[in-house]
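My questions all concern the structure below.
Removed: one protein chain of the complex. Kept in place: all other protein chains.
Order of writing sets the chain letters: A, B, C, D and E. Residues in each chain are counted from 1.
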Amino acid sequence: MSRIDGRTPEQLRPVTIERGWSKHAEGSVLISFGDTKVFCTASVTEGVPRWRKGSGEGWVTAEYSMLPRSTNTRGDREAVRGKIGGRTHEISRLIGRSLRAVIDYKALGENTIVLDCDVLQADGGTRTAAITGAYVALADAVTWAQGKKIVKAGRKPLTDTVAAISVGIVDGTPLLDLCYEEDVRAETDMNVVCTGDGRFVEVQGTAEGAPFDRKELGSLLDLATAGCVDLATLQREALAGTQNA
Amino acid sequence: MSRIDGRTPEQLRPVTIERGWSKHAEGSVLISFGDTKVFCTASVTEGVPRWRKGSGEGWVTAEYSMLPRSTNTRGDREAVRGKIGGRTHEISRLIGRSLRAVIDYKALGENTIVLDCDVLQADGGTRTAAITGAYVALADAVTWAQGKKIVKAGRKPLTDTVAAISVGIVDGTPLLDLCYEEDVRAETDMNVVCTGDGRFVEVQGTAEGAPFDRKELGSLLDLATAGCVDLATLQREALAGTQNA
Amino acid sequence: MSRIDGRTPEQLRPVTIERGWSKHAEGSVLISFGDTKVFCTASVTEGVPRWRKGSGEGWVTAEYSMLPRSTNTRGDREAVRGKIGGRTHEISRLIGRSLRAVIDYKALGENTIVLDCDVLQADGGTRTAAITGAYVALADAVTWAQGKKIVKAGRKPLTDTVAAISVGIVDGTPLLDLCYEEDVRAETDMNVVCTGDGRFVEVQGTAEGAPFDRKELGSLLDLATAGCVDLATLQREALAGTQNA
Amino acid sequence: MSRIDGRTPEQLRPVTIERGWSKHAEGSVLISFGDTKVFCTASVTEGVPRWRKGSGEGWVTAEYSMLPRSTNTRGDREAVRGKIGGRTHEISRLIGRSLRAVIDYKALGENTIVLDCDVLQADGGTRTAAITGAYVALADAVTWAQGKKIVKAGRKPLTDTVAAISVGIVDGTPLLDLCYEEDVRAETDMNVVCTGDGRFVEVQGTAEGAPFDRKELGSLLDLATAGCVDLATLQREALAGTQNA
Amino acid sequence: MSRIDGRTPEQLRPVTIERGWSKHAEGSVLISFGDTKVFCTASVTEGVPRWRKGSGEGWVTAEYSMLPRSTNTRGDREAVRGKIGGRTHEISRLIGRSLRAVIDYKALGENTIVLDCDVLQADGGTRTAAITGAYVALADAVTWAQGKKIVKAGRKPLTDTVAAISVGIVDGTPLLDLCYEEDVRAETDMNVVCTGDGRFVEVQGTAEGAPFDRKELGSLLDLATAGCVDLATLQREALAGTQNA
Partner (left out) sequence: MSRIDGRTPEQLRPVTIERGWSKHAEGSVLISFGDTKVFCTASVTEGVPRWRKGSGEGWVTAEYSMLPRSTNTRGDREAVRGKIGGRTHEISRLIGRSLRAVIDYKALGENTIVLDCDVLQADGGTRTAAITGAYVALADAVTWAQGKKIVKAGRKPLTDTVAAISVGIVDGTPLLDLCYEEDVRAETDMNVVCTGDGRFVEVQGTAEGAPFDRKELGSLLDLATAGCVDLATLQREALAGTQNA
């Protein structure tokens, strides 16, 4: 089967990770998975939310949003509607959990890092691009905090890298990193978040059409695990480079 | 390992499904998984939301909520706060998707069924009890709609049964149907939604502590699949009985 | 005149009061007035709202809500609409005032008790059932607080019992405890809240059709006072029993 | 007993009713009960809310609000808080019900009249002043609508006058038309709405301290009925005059 | 050209400033510019918002609102809609900035003055009437605060007077103080806020039709400056009088 954009089933779209895209944020990344572009910033503040004060532990949280015209048809602005939709809530929570999976709260100390992931252009996989990009912004923010001695000397708040990818079954074939057109046609859709050592942080599979069986689930996990390994390499390379934006 | 309440790792809590718990709703169920009690009603209305008009197809959606004192400590009422929290949104959407997986929209015709799942008492597994109970309320509502000829003669809007169960790894051991105390201690937490034929509608696994590997994921899916088979049997038995409340 | 359900004008519907209906709440009751069922929980917390701190006095408040399908036609969920309706506000305030009428704030000490009254099924008289049931939940919560020494030894925060009933004029006849069908047809509708000694805490009468005169008002108050005496007996009996749910 | 402002127990505060206080509204009144001043406007629009279309019947509704500094201490503006408080809801509903009690919907035809009652200065009795003033604004608006033939010739949408007054028991003495200072000290507080023929539209009595008995209730109703008769006279006189503002 | 109401182009409408219109507020004014009537109250509280604590400096802010029927057609109440519109926000901010331009925060000390400007009747120029009237209410509030020693002896929190007027080009002619009918027809509309010494605090000009050139801007500023001088005189006269309401 040839995919819409000529990729093989197990191939990622072109991924770019530009660091230093904001002069204000402690970490910032413009990440693209093909035509999907997400702007991720990491903001460090000393102190933690009230319920965590005095624990000696830090906190990491995330907010996700789509610009109104990031999609093919303009969507209402959630600030104008005055309420955040369920999908936005769901993805913000997923990004936060995914990043917290590689955070050592004790090593972070009583500091908070907020990741903002704003989708500038959407073409499928916005949440996985967001997680993958936010990790890089987070890593830069942690380095910044270490430089400022906000994180104590010798402490390593990051325990591993974390990346995410979507997989799905389209016309019976398991595919990696679905673009929007594939996503719409997928019978089963799964988002997988892996640490750099290939273990799972989140597995969220949904049957959009017919239910899926154990074997299909297995094929999807194989694809996703390999994809995440590739993304982890790209993250390490991005972080090894000089800040490029 | 002996569990808090003496169950074996692969054992469900006592499950009860009482039908006909509301004199108004077209389908209604009080379901309990141990101390977790969820009141599920199915409301049938002729017509569909605007975006679906003229399609000849129906719609099924769900709303989940916890009573303020369904938990150990009283929570704020979302109506009073004026906004729905992310968790509530997430679970409402999960219940809706799960039930839609067994609906033939064409057979349902341009009718809408809303499932309300209100947690009266929570002790872990509220979303899985909600899905499992809501299916039974939905089945009663469909039967009602067939009786009223709102669904055309000979049409079968339900394509299968659907049930859900939580699984998790606690102290290294995979366990079925976690109660609240086990849920808090779980390193990995997964909710699995299966159709009556044992295939997956949703798989949502989250590492609460360390990431989990493929083998652990496999054990959890084994447990969950078996649990859902048991729940499907209980659903069929409940529907075979006379309306009991 | 024979009433819809065969009652005499001065007869209550069958009333049941089940205590201990929640394993979490300090007091909890499922009360039914005929087909009207309200789930009442009492939640005790140490401390009082900011404006009352340092006064040595406690606080009691209430929140009322109807489940979306507690009525014949499904209503919107107030949390989803993002605002509480006027009727809900009005009834929550009425329940709070009614219960505070039998509270000695000094004896309660700086503790707060919140009564949640959630209507599971509505058939007229939900606010009066809520007050009557909430009193029993409140009494259990006070006993619990005395047992935990949160309320000081020898202090009696409850000064009396309190119950409520609706009365109305239907086709010229004053009736006690209107069911929904009667309520809709009533020319005058009144809710009366009485203490155990037969005095009034609240009297709220409304002409739905023609205005009412002093004599009609008198007949309604006679009916209501007698009804509240019966309810006070049922409350005492319920509290004298062992926790029955 | 001498009252704070030297009145006898059964004496109203000085009442003024200025008509024609707005050049835009179809009816408008500035009413004062002593230092309580409420600005009431009646707005006529052809057509009725969606749920009433095609019925041939009109609709009357009301909105009440207090200016932030109408009280001794500045209150938050409800528009700024983004939600209407329970008290505001309750009073808006009371005013609407009171005025609808003297409306013949058929005679009004499919037209809507909205009464806005904005408290410019509060000193107790704002809801009763609002009802009493809103009636006069409503009467002017009906006359306007008759003049414009929006209400058909020969139709009389108003069936009677309506007025309201507060009564309460202060230091054991029943008093008419409480000012703020008396209201705060009242053991029992009652608002009574009467038609011009002396019958009741609403009776809302609340024990603020000890419960009240049947005899006290009787004394309060006697006072209120007489007070409403006086207000009806003042309303008639105001409407008989030329528009005075 | 003769204006709608017979004024010359450079003539203000009749302006009245009634002080002492509220018995509760520390300063209060009913100001009218022709048929535009705005009720302005100034509320003094000791202390400042959190972000200003410990600065030794005070704060002045304003809230503007229109009563629903202050206009020809009834508008929705912002409290009922649950959100404040952009125009309201814009004008509230303008009033606050205008008054802060004549405040010496140090001399005010850590006290807050809130100006509430509620439009009772609108006929163009509501924001300029609000600023002009609010200044007088503010001056009375400052005098009150000096009397109460809330402002320290010898401190003068007001550095000058401030007033505002609208100007516009209608049918090619620059006009002062537009009434509603003129405002609707204006090609260019400008609001100018001046201190008593004739300097500008705010200049806000908008082309409603064709853009305007430098010469037209000049003519408008000439008119506005002269108008503000007249208003400053009226403000001084009002403040020199005894409290007149």
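Note that in this section a residue touches a chain if its C-beta (ideal position, glycine included) is under 8 Å from a C-beta of that chain, and two chains touch if they have at least 3 such contacts.
In this text the structure is predicted, and so the values were computed from the model without any measurement.
Visitor: What are the shown chains that the omitted chain is in contact with?
Guide: Visible chains that the missing one touches: A, E.
Visitor: Which one touches the absent chain: A:E10, A:E57 or A:D118?
Guide: Here the residue in touch with the unshown chain is A:D118.
Visitor: Touch as defined at the start, partner being the missing chain; which of E:C40, E:V60, E:V201 or E:A238 qualifies?
Guide: E:V201
Visitor: One chain is left out of this view; which of E:A107, E:L217 or E:L239 touches it in the full complex?
Guide: The missing chain is touched by E:L217.
Visitor: Tell me which stretches of chain E touch the chain missing from the display.
Guide: 83-87, 89-90, 92-93, 97, 101, 160, 190, 194-195, 197-207, 210-214, 217, 221, 225
Visitor: Using the touch rule from the top, list residues of chain A that touch the missing partner.
Guide: Residue positions of chain A that touch the missing chain: 22-25, 28, 35, 39, 41, 43, 45, 63, 65, 67-72, 74, 77-80, 82-84, 88, 114, 116, 118, 120-123.
Assume only the chains that are shown with their structure count from here on.
Visitor: Count the residue numbers both chain B and chain C use at their shared interface, divide by all numbers used there, and answer same if that is over half, different if under half.
Guide: same
Visitor: Centre to centre, by mean C-alpha position, how many angstrom separate chain C and chain D?
Guide: So the centroids are 29 Å from each other.
Visitor: So which bits of chain B are touching at least two other chains?
Guide: 82-84
Visitor: Using the contact rule from the top, write out all pairs of chains that touch.
Guide: Here the touching chain pairs work out to A-B, B-C, C-D, D-E.
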